[in-house]
Structures are given as structure tokens and as C-alpha cells.
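A protein chain is absent from this complex, but the other protein chains hold their places.
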Amino acid sequence: MLTKKYDPLKRKKLTILDETGSIVEKTLEPELSKDKLLEMYKVMLLGRIADIKGVQFQRQGRMLTYVINKGQEAAQVGVAAAMEKRDWLVPGFREFSALLYRGATLEQSYLYWYGNELGSKFNDDVKILPVNITIGAQLNHAVGIGMASDILGKDEVVVTYIGDGGTSEGEFHEALNFAAVFNAPVVFIIQNNHYAISFPRSKQTKTLTLAQKAIAYGIPGIQVDGNDPLAVYAATKEAIERARKGDGPTLIEAETYRLGAHTTSDDPTIYREDKEVEAWSKKDPLIRFKTYLTSKGYWSDKEDEKLNEELADYVTESFKKVEKTGLIPLEDIFKYHFAEMPPHLVEQYEEYKAYLQEVKE
Amino acid sequence: MLTKKYDPLKRKKLTILDETGSIVEKTLEPELSKDKLLEMYKVMLLGRIADIKGVQFQRQGRMLTYVINKGQEAAQVGVAAAMEKRDWLVPGFREFSALLYRGATLEQSYLYWYGNELGSKFNDDVKILPVNITIGAQLNHAVGIGMASDILGKDEVVVTYIGDGGTSEGEFHEALNFAAVFNAPVVFIIQNNHYAISFPRSKQTKTLTLAQKAIAYGIPGIQVDGNDPLAVYAATKEAIERARKGDGPTLIEAETYRLGAHTTSDDPTIYREDKEVEAWSKKDPLIRFKTYLTSKGYWSDKEDEKLNEELADYVTESFKKVEKTGLIPLEDIFKYHFAEMPPHLVEQYEEYKAYLQEVKE
Amino acid sequence: MATLNNIQAINQTLAEQMEKDPKVVVYGEDVGHEGGVFRATVGLQKKFGSKRCFDTPVSEAGLVGAGVGMAVNGLKPVAEIQFSGFMLPAFNQIVAHVSRMRNRSRGKYNVPMVIRMPYGGGIRALEHHSESQEALFGHIPGLKVVIPSTPYDTKGLLTSAIQDPDPVIFMEPKRIYRAFKQEVPDEEFTIPIGKAKVVKSGTDITVVAWGAMVREVQKAIKTLEEEGISVELIDLRTISPIDQTTIIESVQKTGRFLVVHEAVRSFGPGAELIALVNQHAFLSLEAPPSRLTGFDIIVPLDKGEHHYLINPQRIIYEIKKIIKF
Partner (left out) sequence: MATLNNIQAINQTLAEQMEKDPKVVVYGEDVGHEGGVFRATVGLQKKFGSKRCFDTPVSEAGLVGAGVGMAVNGLKPVAEIQFSGFMLPAFNQIVAHVSRMRNRSRGKYNVPMVIRMPYGGGIRALEHHSESQEALFGHIPGLKVVIPSTPYDTKGLLTSAIQDPDPVIFMEPKRIYRAFKQEVPDEEFTIPIGKAKVVKSGTDITVVAWGAMVREVQKAIKTLEEEGISVELIDLRTISPIDQTTIIESVQKTGRFLVVHEAVRSFGPGAELIALVNQHAFLSLEAPPSRLTGFDIIVPLDKGEHHYLINPQRIIYEIKKIIKF
């Protein structure tokens, strides 16, 4: 068991594919088909390009506050790739690529940050919860979904995300304890990107690792190199299998780094050195994954160039479609609060329509 | 360091005075004067008698819901005895004897359960926060007091309490993390009395010990025999010294047992076996402490009998005084919300007085 | 037809709905093995097993948050908060999630959850055990808030709440959990959420109350009628959404209005009713619409609580003042 071998209290961290793109734990290299590996890479690249362009769109005044994911693609796609179709993904707010891999369309993902709730209405067969902004709360939702899976005799596993900062919220604790007590089939991923806005991981909590917090709940915990898609995949896969077998939750800390700002409103130069960013740039998950794929003979620079161009076009086109959606119809801001609109909401809606009508004349 | 030697992950638990009243860890026996030991014993006995009588008063309809402490006296007095005058005590709701030892009068303590807020107004030089009912919140108060002690350059240490059930609340987590991050001089005592109302400790959380939750905060944690006043004393003393030196918080789990019901409204026969209660009765902290004092030549059965009688009278008299306090003056329910009563409260107060006047006529 | 008190009505309703719909799960602190500190869930774990009725750790945000997830994944969670004062640690879950999942996901997910909680004063309890927080919930878009005042209503309204496709905060006036009994049909029936009930019709003044206050008003009415004052009493039943029609029609008839509630006055539920009465029945008003409420104070511990609690005498006093205006 990886969680036994990589004991966070013994300062062990799982890396399979290191930053040079070499396999450092041969026996742990997951057996993934070429197709699967390429799918993972493509979504990571799509996430990267969409992220960079998202920031540009925002700078052009075409998008609102946008949460930046650059550098965290492996911690997202590595996880999503280990899930089965029937499993649930319960995100926080910085899991752009995980959502894409799990079936959110790029248009939907953009639409949300563009300022439209429809961006959280994923397609019928896509089991993703909406982006959650109130840090910590999503974890208990994940636990409840897992409990329901258990109670209803389904075999769905739930994967949920939180940031390093989020581990300080009370709900982190309540969710992990609940999951352990009810033996819920949940995998908790901490995306430790070293910052909570300006506040560094090292000050957020006094523990050496975040993974060791698992000990407070009597569940397995493991720290993995979050920029290594294979390590993330392997740890998640094991955790999902354990959960599916009925052996309860796991806590995975994926150590990664946010190469961009916190959001488009943030100025990271206030709180961190360029040097630090440069050092982490060398650990970029996309670079090492591409090297790996190339060394396996699955991928080439030429193919990569072509894909980059294709995806860039696709992203631009998708965002244009998003921009065409325009404003939200008035009715929509009223009608989704209840299955049926109660009289006072009908009244407010009608009154406002009457006002709009009158001022138009 | 006790917290090193008694590692909860290694299933180590600190006992100095075992249930037969023998010292099992000679080197750890605290050097306490006869006076101090007798003071501890007396407060424990007072707590016990007041507790038993409290339940009786309630049965007679003379007191309201009363929270029962029987069996937990060592986990309270052992802690309080290790504190200095300048230190703060921040209780939950089941620390009757700790409050008494720290300077709450018996009348005040009773008055609170009798249904009068004045029971929380301890004397000026008594640094105890009022009983706190909302489980978990008190821990953050303790942390703040400790932070202020540090910021203001005082050297006050804060001791705070929570139950085994309370460890599941989010605020438990936030407080321990805060304390660790700010290196606050706080000692957290978990009174693990094996139940949260009807819910057993074994189900509350999946960990073997509650002490090991310290690992999630990077602070020392230790499990002690909570019915052993010497072990409780020693662990607390060490933790307070560490805090005072600037070495931050400690988590102490005092394993004890609630011999009575949860409160006077509770029927424990629904959820536990008499056998279990009997087994724990044999570990009664009062019995073992008395044996210890006797074996040291500090105490005799005769003295004990006399003290029992004296305390019983004192308790009865104190409660009579409490009963004489009667109803709360009308003004008091209004006037403590703000330093100065705002106009709308004055208005409500005056209107109500006018009503009372009119219906009296 | 059995004669039940409020607690028994809750217990019967939960059992009935669990029997009928395997998706209903009942849970909370001490809810499973013990059957709840007020015994509302006694016997349910035995009957339906511990997957359908279970205890949780002491963790209100956890249990409400898990309820959101259970609901999203196909269950109908009926959670108990031991006392309404202890919903505060779960307030983020209630306000930011329970109420919002449907709108946030544009209808893809919904949270047909019921959160039961005993509320209100009059049981001589400790701090935080006596508050009335219905206005806090009423102010949150996406929640329904229901308060029954009799065993019959308890069954009818709780049945509706459980079957409702949206979240319902079900506040139970603990003071009358066992205060009286009433005949309650053995078979399932529902009382619509969002409809108030005219308990007694009258011509001089409209009084709106809910929960434990309904009985206090009824007692006051006895005296008032003897003195020739005719009161129309409306039991609001649903705090949100408010049944404006029933109230407005009544005020248009009587011309006078009093709301009686246990909650503190400022920014309380009474203010909303007065605002609605102004908006829709202004020209019918013969006296200022008024409120008789808790003071703007923390509910006192027992030895001061009697001042806080509203009794029939104060209701009579207040009604006479309005009539005399």
C-alpha cells in the first residue's frame, strides 16, 4: 500500500515521474494505455491554454475575476483520470482541468467565470458539483454523497478538493471525521499550492505536511508530488479502490505550486519572490509529462505544436460562443430558487417587469 | 518530556497513581506539599458532595437542569492545581470542581445552574470565563486570551476544556491550529468521559486516542489516566511550563468516566450497561486519592468522615443561600447588553414596567 | 384515530414517511440509538436499521453539510439539530448551500432536505436553549420555514416538508412538545406549506401568531370575548413564504392588526408582517399595526425568563390598547 510506504510522518513523499521527466519509481509506474496517457496530456494542455487565455480575456475586460490554475494541471488531471465514470467530483474553485477531464465542457467552465450560473449546470450524465467558493463546505457535501452511495448500495466513490489554506477551516475537520466515522467512500485531495492568497503554506499550519492530518481521523494519508501526474494518478487510484472496497476515506496531499496569481485581482509580487516562481517553473507538470510521453514514443514535438495550435483555436472559438450568451434572461434569476416559484417571488418578478415596461415607454 | 515518553501513537498512557492507590511511576510522582495535596482532595470531595446534592436538589424541583460531574474530579482538580494564580481557566460546562479550585465560590457555581446569570460573575481576581454551552467555541476564546497574553507581554497561561464529543466540532480544529500557528500559551484538556450524551467515544471518531489529534497541529499531545490526579497534575504542569516558556500549546487527553447521567434530564440506562459503570466505579479518583493520602500519613478515615460531614453541611447551607436569591431583578435582564442601555431597550423596559404597574392595579 | 402530543406526532410522521419512501433517512446527534434527547425519533433505528436512522458526531456543520450531499445523491435527509441554538455552527451550510444548490446549479441539483429543530423558550433551560430564530431563516432566499402549533398540524406539515422538493427548516415549539394531545389521523395527510390557517374568525382585530404563541392568544381570546372584543386569530404555520392573502383579507375586514411572537423584536418576524400589512391593507387600517414580541435581549436564564415570556395577560393588555387607539 502506497499510504503505508509513504508515511508523511517519516517525511516520505511519492514521486514516480520526476521533474526531468524520468521515472524514479519503476515498480510504481502505472500501466496506462497510450490513449489514456495522451488524453491526460491533452486535457492538461487544454487546461493550460484555456487558463492563459482566460487571464488574457480578463485583461481585455471580456471576463470577470478568474481563478488561475497554471502549474496545477497534474494535481487535477492525475486525479480525474483515476476516477470511473460513475464517480463524483466535488470541487472547490481551482480545479479547472479536473472539471474538463470529467466532462464539463470548456464553454461551461468559462461561462461560470464569465458570470453566468448556467456554467454550473453540467450535462446530465456529468457528476460534478458546482464550483464552491465558501472554503471547506464542499468537503461535507462530498461526504454526504459518499454516505448516500453507501446507504443506497451504489458503488460510487467521491473525490473532493480543498486548498492548503482550506485545511484550517472547521469544516475540513468535520468532514474528515464524518467520512472516517461513516466509512464513507471519499478521497480528499489537498491541492497544496503553497499559498492561500498571500499567506504561505508554512504559516498556515505548524505541521510539516498536510497529509499527516489524516492521523487525527484514523485514516490513511499520503503526500505526493502534485506536479507528477503519475504519482497523483497512482495515489488516487489506490485510494479510490480502497474506498470502493468499503475501506473508507483517504487524505492525499498533492504538493504543487500556483505559477500564476491567486486570481486576476491579485498581485503576487507583494508576497513572493520571482526566484521562487522560477524554481517551480522548472517543475512544470506539462514539461515533465511531455518528456515522458516523448520518451515512450507516444508523442513528438511536431504533434505537440499542432495540438497547441488546435487547442488555441478551440479555446478562442469557445470563448466567442460564451460571449454570445450575453445577459441572463430576467426570469432565470427568479425561477431556480424553488421547484415552483412562490407567490411573493412571482409578485416581485411581475412588479419589476411592469417597471421595466413602464420605463421603456 | 512526558509528551515524548508517552506517545499516543504508541498507545502509551500516563498513569502515576493507579486505581489501587499505588504509585506506579515513582520517578514521576509530583512533589506536592501535604497542604497542597489536602487542598486538592478537599476540593475534589467538595465537588463530589456538591454534585450528588445538586442532583438531589434538582430531583426535589429546587434546581434546574444540572450537569453531573461525578467521577471526573481528578481530571478537573488535577489540572486546576497545576495552574498559577495569574493563569486563566476557560471551561466548557462540565468542570464544576475545576471552577471551585480556581476560586469560583460554591454559591456562584450553584447559582448558575439554578438559573441566574450572576452565577457567571466570578469575583474580580478570579480569572475564569463563564460556563460555555455551545460546544467548541470556548477553545478559540482561550486561544485569544493566550494571544493577548503574548501580545501584551504578560506571562499568563490559559487552560481550556472540551469533551470527547466536542473534539468533532470544527472549532476544536480551528482553535488548535490557531494556537499552534500563533504559538499561544494554551493547554487544551479533553475530558474524555466516554460519552457525548448517548454517543460513545468509540464511535465519535475513528482514532485510537484523542491525544493523537495533536499531530494534526504539530504540537505535543499526551493521553493521561484522567482519574489519576497526579498524572493529570504532572501532565498539565509540564504543559503549562512549556507554554509559559514560549514553547506553545499542548493537547492533553484525560481519560475518565462520567459515573452519573449526562444531565439531570438524561437516562443513561438507554445507552450503557450497569456493568460498565460498576467497572469504572472501581477506578473512582476519590478512592484512589484518599488511599494515597492515607498511605502517606496525611489523612485518616476519621478526618475523612469529619470532612464529609462538614462539607455536606456547607453544601446545604450554600444552596439555601442560593435559594434565597429568588428572582432576577427586572432591570438586570436589560442592562448588561451594552455598557449603556440604548434608547430602544430603555423604551422596551419602560413600556414593560408601565404594563406591570397597570396590571398590578 | 390516535390521540397524540406533538412529539408523538413527529415520531409517527417520521415512521410513516420512512416506511413509505426508502429514500427518507433520519439522523442527528443522539437521534439513532437513544431516539433523540426529546425522544422524537424513538424506535426508528430499531425499525428501519442504522442506515436509515443514525447518530452523528457532535458536528452541526458536518451533519447539515452531509445532508446536502445525501440529498444531491438521491436521499431525502431529515436532520435533527438538538436545539435551534446549535444550528449556528451550521449556519454557513444552511445559508450558503442548503438554500442555494438549486439556483447555483440552475436546477440540476436540488436539496429536498428537512432540518428539524426545537426552538423557543418556556422550558426553564440553559443558555442557547430558548431562542426563536425564524426571522434569520426567513431572510434567506431559497429556504422554506415552517412552524406547527398542534399535533395535527405537526403531522400534516411535517409530511409536506418531507415530501417537498425544496429544503424546509422545520422549527418545533419545544415548550408544547408534550403540553396537550389531539386526535391525529393514523393515515397520511398533508397540510400545504405556504398557507396560514384562520383558527378563529372575528371582526375587531386580526392577531397573527405561530408555534407556542397560538395557545397563549387563544387563552387571551377567551377573556376578550367575554368583554365583547372579537378577535380573528390566524396561525401563520409557514413563516416563509408568508401567506399574504389570508392575512390581508383578514386585516381588510378587521382594520386592526397584532402579531405576537417569542422572537426578539428588532428586525424580527413581526416587522415583516407589519410591512406587508402596510403594503396591501393600508387604507383599511384603523390603528397602527402592532407587535407584541420578546424584548431585544438575550433570553434570560430561568430566574428572569418569566419577564421575557409572553402570557395571555400581556396579549389582552396589548389588544385593548389597539382597540382603544
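Read from first to last, the chains carry the letters A, B and C; within each, the first residue is number 1.
Everything below uses one rule, namely that a contact is a pair of C-beta atoms (placed from the backbone, for glycine too) under 8 Å apart; a residue touches a chain by one contact, two chains touch by 3 or more.
Just so it is clear, the structure is predicted and the values come from calculations on it, not from any experiment.
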item: Which displayed chains the hidden chain touches across the whole complex; value: A, B, C
item: Chain not shown: contacting residue from B:I68, B:A82 or B:A142; value: B:A142
item: Hidden-chain contact residue, picked from the options A:T160, A:Q191, A:Q204 or A:T236; value: A:Q204
item: Residue ranges of chain B at the interface with the undisplayed chain; value: 88, 90, 117-118, 120-122, 124, 129-130, 134, 137, 139-152, 154, 156, 158, 170-171, 174-175, 177-178, 181, 332, 336-339, 342-345
item: Footprint left on chain C by the chain that the document does not show; value: 61, 85, 88-89, 91-92, 95-96, 99-100, 103-104, 127-128, 135-136, 138-139, 141-142, 240-242, 263-264, 266-272, 274-275, 278-279, 282, 285, 287-291, 296-298
item: Where the unshown chain meets chain A, residue by residue; value: 64-65, 112, 114-117, 133-136, 165-166, 168-171, 196-199, 203-205, 265-266, 270-271, 325-328, 330, 332-334, 337, 344-345, 348-349, 352, 355, 358-359
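The working rule: only the chains that are shown with their structure count from here on.
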item: Separation of mean Cα positions, chain C and chain A [Å, integer]; value: 40
item: Set of chain B residues in contact with two or more other chains; value: 168-171, 203-205
item: Multi-partner residues of chain C (each touching 2 or more other chains); value: 57, 59, 61-62, 89
